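Working notes, beginning with the structure itself.
All protein chains of the complex are present and in place, except for one that has been dropped.
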Amino acid sequence: MHIEIKYFGMLAEVTGCSSEILELSVTPVSGLKEFLFKKHPGLQQKDFRIAQNQELVSEETMLTGQEIAILPPFAGG
Amino acid sequence: MHIEIKYFGMLAEVTGCSSEILELSVTPVSGLKEFLFKKHPGLQQKDFRIAQNQELVSEETMLTGQEIAILPPFAGG
Amino acid sequence: MKTTYKNVFKQGPISSEFIGASIAKHQSKTGIGAHNIFLGQVRADEIDGKAVAAIEYTAYEEMANKKFHDIRETTFEKFNLTCMHIYHSLGTVKTGEICLFVFVSSPRRKDVFKALEYVVEAIKKEAPVFGKEIFEDQSHQWKVNS
Partner (left out) sequence: MKTTYKNVFKQGPISSEFIGASIAKHQSKTGIGAHNIFLGQVRADEIDGKAVAAIEYTAYEEMANKKFHDIRETTFEKFNLTCMHIYHSLGTVKTGEICLFVFVSSPRRKDVFKALEYVVEAIKKEAPVFGKEIFEDQSHQWKVNS
């Protein structure tokens, strides 16, 4: 399935883009991470969390095809 | 000795004045209170504290001749 | 010998423009990361069917300014603050108007929260300020802090 992946802050610097559409099989988030580490090796050294459909998810959560965001540490305020 | 007594808020209403100079002998605050209760019987029903030279004092504190203030409950803010 | 302390009192309500200007003045202090502001506003409390229209503030000013000074000193000792300002109204303040403005600033937020609550509670408890609640029919009662 096609999934839009958004990158924010320092992670957009690492990947060189603020979003991309990836072709992925149905997989838990852990599978997505493996995929991203291959495509953007720089992510491996980075601290980040993943949101699906604007909610933080864990490694075990299955991808649903909804928007994914790769989020560096928060720095609001 | 001559002592200036100041009254604030509802206590100025009770005594009908905001300050007066009294002729008092050397006495602890408890003696001052007895004197004031006779002069202004309305004070007996009121909740108040006494400051001497701008510091709250207790019944046992001796009068020094410095300014005395009779203070109703605080309501700042 | 009498020490003179900074005068915390302002005649009448504290305006929103004054508060805005006070905030603007802190923009040159670039070590500050967090401000915390408390505003006391006169509430239209209803008591026995009558609504409060205004509070008329009086104070034992010399003692109050000394107390405000002591509260400042103690607060600076206890918390890591860059600066601190206190203003309290005297005279008539109508419902909806502001009668107390406390402003603390620090490099970091944790300090401002604790410091501001400390200051406001100390003012309510220790400052000899008196409030006459004036009702719409011009009758009154004396306010007591809870």
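The letters A, B and C name the chains in turn, as written, and every chain counts its residues from 1.
Basically, contacts are C-beta pairs under 8 Å (C-beta built on N, C-alpha and C of every residue); 3 or more make two chains touch, one makes a residue touch a chain.
Since the model is a prediction, treat every value here as computed from it, not as a measurement.
Engineer: So which shown chains sit in contact with the chain we cannot see?
Structural biologist: A, C
Engineer: By the contact criterion defined above, which parts of subunit C meet the unshown chain? Give residue numbers in ascending order.
Structural biologist: That gives, for subunit C, the contact residues 16-17, 19-21, 23-24, 26-44, 95-98, 105, 107, 109, 112-113, 116-117, 120.
Engineer: Just the residue numbers, please: which parts of subunit A touch the chain that's not shown?
Structural biologist: Output for subunit A: 6, 8-10, 51, 54-55, 69, 71-77.
The working rule: only the chains that are shown with their structure count from here on.
Engineer: State the chain with the largest centre-to-centre distance from subunit A, centres being mean CA positions.
Structural biologist: With centres defined by C-alpha atoms, farthest from subunit A sits B.
Engineer: Would you kindly tell me how far, in whole Å, the mean C-alpha position of subunit C lies from that of subunit A?
Structural biologist: Computed value for the inter-centroid distance: 49 Å.
Engineer: Indicate the whole-number Å distance between the mean C-alpha point of subunit A and the mean C-alpha point of subunit B.
Structural biologist: 73
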